[in-house]
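Reading through the structure tokens given below for one structure.
Only a single protein chain was left out; the remaining protein chains are all shown in position.
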Amino acid sequence: MSPALVIILVGSLVAASCALVGSFLVLRKMALVGDAISHAVLPGIVIAFLLSGSRASLPMLVGAGAFGVLTVLLVELFHKTGRLHEDASIGVVFPVLFSFGVLLISRYANQVDLDLDCVLYGEIAYAPWDQLKLAGQLLGPKALWLNGLVFAVNLLFVGLCYKELKLGTFDPELAAALGFAPTLMHYLLMGSVSLTVVGAFESVGAILVVAMLVVPPATAYLLTERLSRMIALAMAFGVASAIAGYGLARWIDASIAGAIGVAAGGFFLLTFLLSPRHGLIAKALRHRRLSEATAEQMLLLHLKAEGQGLSREHLGRRFGWSEPRLEATLTALTQRGHARRDNGKCYLTESGARFIEATGQELIRDRG
Amino acid sequence: MSLSYSAQVVLAGVSLLGVAGGVVGSFALLRRQSLLSDALAHAALPGVCVAFLLTESKSSLPLLVGALVSGLLGTLAVTTLVRRSRLKADSAIGVVLSVFFALGIVLLTRIQKLPLGNQSGLDKYLFGQAATLMPRDVATIGALTAVVLLLVAFFYKELKLLCFDREFGASLGWPMRRIELLLVFLLVTVVVVGLQAVGVVLMVAALITPAAAARQWTDRLSTLLLLAAAIGGGVGVAGTLISASWANAPTGPAIVVVSSAVLVVSLLFAPRRGLVWARLRARALARRIRRENLLKDLYLEGERRAAPGALVGWSDLMGQRGQGRRRLSALARSLAASGLLARGSEGVRLTAEGEAAARELVRRHRLWEVYLARRLELPLDHVHRDAEVMEHALTESAVAELEELLGWPERDPHGRPIPRRQGLAAPPSPLRGAA
Partner (left out) sequence: MSLALEAPLAPAASSTAAPALLEPAIEIHDLTVAYGTQPVLWDVDVALPEGRLIAIVGPNGAGKSTLLKASLGLVTPLTGWVKVFGGPVAERRSWIGYVPQRESVDWDFPTSALDVVTMGLYGGLGWFRRPGKAQRERALACLEQVGIEDLAHRQISQLSGGQQQRVFLARALAQDARLYLMDEPFAGVDATTERAILGLLQQLRRDGRTVVAVHHDLQTVSEYFDHVVLLNLRLVAAGPVETTFTPENLQRTYGGRLTVLSQTAESLLRSGGRPRLGDEERP
């Protein structure tokens, strides 16, 4: 396998794993819990390192998983005392755990083969050369195996518990009533996030994993209303970011992990602008159509309320509209027969009165 | 211990940062914007890098300007996403934080590969390296801190209004959006001040943790600001000293660990809000309830036997609330020590004093039952359980008020007499029906 392919594959696996669990984080309004976990696993990794004296994956998974769950428990504990709001609880818990990890690294620098740069943005560039050895056999890059395993576990988890996760996300109370154990699901999800973070840690670092956990699912969220499609899209955006990011990093000679995050940000920005339903541009167009329709209705309502013909000057002053906007609105109304112009004044027609009454009724009916 | 000039410079810078961070962080904490300030700090990184690329200078002023600009951009991005997209605040913060930071990392690694880059010292903006602070940097920090503190002092009333009740402020005609903008500006400025000492990654803790700790000790905003400033400055100094004496550890993490320790102590031991005291209070209450229940059980037993102050056997009492013998006798011992009951090997009896105390409890219980039954029209089988709780909670004045409200009833809804405050209950009379 060529090194470039290994890097892209590892990046894609990380991105796909993160998208799987990150989608639920975004929907559960827990994106920042993901952020907190990604910081807080650091001491777990360092302690595992110190205890096992190697970069063996299993102790690291265990240590990081433990600290991931500890983070969630601590945040909930602080919050439940009633002395801190939830956001403040997150804001005080993860920095201290992360700091603890950083201090451990600098204290035991000679024993821990980790440096602070790696903590921040990983060393995915070295992935192709760190081979997994078993019984003297080279089995291929370790990162590939590790992240493949994490991805498989996440896929299994989401696949098996899809229904429970979905219901627990949208209606935790109903889920509890139906015996779907939303609390258990919550902790399984948190465990899954921790696992994903550890897998990603060596490749993209503790902080950039947040970009993978949150940005592609947030992008997908702007494009679809369906959970299954959102997860699929999030994974697609994640993989696309990994590929584009690798290209970008090669091109400008910078951190691969950082470039993957930037690429994810680029996809997000494009979607935020261009999404057909939720995009900024589509919304602006829709808003413009609506404000045209509203302007027409407002004019009719005003004519009705005043009960007499009104001059253009009066209407212009009344609504503070520009001359072209007033003209466009009046033209649209006269064309539709809702208003007529006579001798410089504007009158409500019978059909206009009926129209405005019906609009009001419809609004009420729409509200159920 | 005596400090070298350069160490004094460093400590001055760090404590200034702690003061400014504590004060402004208090407002962020109260507005529930803790994590927005996290995003804002991360967003400062690309600004630092771009400023370095543009000026190729190592002096901190242009870098700080860069941080200021990109921090403000990050905040603007979060507000735009929350307002203009369907993303919730947490996702918007997560997106901005991670993408800005990723951009910063890309630029940073790019800079490190430039000929100049290795000496750029930009690394210190990640976790902070207070030891690199120069007198000139500290002068900049001091000036910015002074600006921040002056603004807070000038706009104290307005910031308070913003944090407590934005809408009411608007109804008074205050331009709340401009005041909000002022707060964002203050936050970004403090982040910029803290960059060299704490770094972008842990900035949130320098803002929020001292404020959260200070909050536990006071219920006044002005005191909170002063305390947060003091804690912020103090942990800044302590953290710096630790990091200096400890194998060149970065300053940011050291400060965070110290301030988190202060927070935990505050959460546990602060006078009124401390969790330890809350636990002790809860235990004292549970103990009082157990004592009162035993007194009341004895009284009721006497009432049932129509023999007030009768001796009640241990086994009868154990049956009442399913309490173990050992616990029961410990309880009886403590009540006997207070002179409320007399105990012997076969059982216990109320003293006159205990009788009076028990009568008062029964009185409250039954009055409350009347209240529930009459005014809330609860069915009779529902009133007892609630009254079991309220009898321990009602104050004397509340009881008096209740009695007046109900017209001094003589019987509870089950037809049992309500004892008078002094003397015995009125004799049961068939002519007076139950209430």
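Assorted remarks:
Per-chain residue numbering starts at 1, and chain names A and B are given in the order in which the chains are listed.
Quick note on the criterion: a residue touches a chain if its C-beta (ideal position, glycine included) is under 8 Å from a C-beta of that chain, and two chains touch if they have at least 3 such contacts.
Keep in mind the model is a prediction, meaning the values are calculated, not measured.
Only one of B:Ala41, B:Ile111, B:Leu149 or B:Leu224 touches the chain withheld from this view, namely B:Leu224. Within the whole complex, the absent chain has one touching residue among A:Leu51, A:Leu73 or A:Leu290, and that is A:Leu290. Note that of B:Ala28, B:Ala130, B:Leu161 or B:Ala332, the residue touching the chain absent from this view is B:Leu161. In the complete complex, the residue from B:Leu30, B:Ile105 or B:Leu367 that touches the missing chain is B:Leu30. Of B:Leu76, B:Leu181 or B:Ala393, it is B:Ala393 that touches the chain left out of the display.
Mapped onto subunit A, contacts with the missing chain fall at residues 286-287, 290, 294, 297-298, 301-302, 305, 319, 356, 360, 363-364, 367.
Residues 30, 32, 154-158, 160-161, 163-165, 167-174, 215, 218-221, 223-224, 375-376, 393-395, 398 of subunit B touch the missing chain (whole complex, contact as defined above).
In this text, only the chains that are shown with their structure count from here on.
Rounded to whole angstrom, the centroid-to-centroid distance between subunit A and subunit B, based on C-alpha atoms, equals 30 Å. Across the complex, subunit A is touched by residues 29, 32-35, 37-38, 81, 84-88, 90-91, 93-95, 97-99, 101-110, 113, 126-127, 201-202, 204-205, 208-209, 212, 215-216, 246-250, 252-254, 256-257, 260, 263, 267, 273, 275 of subunit B.
For subunit A in complex with subunit B, the residues that touch the partner chain are 26, 29-32, 34-35, 78, 81, 83-85, 87-88, 90-92, 95-96, 98-100, 102-103, 106-107, 109, 116, 120-121, 207-208, 210-211, 213-215, 217-218, 221-222, 248-249, 252-255, 257-262, 264-265, 268, 272, 278, 280, 283.
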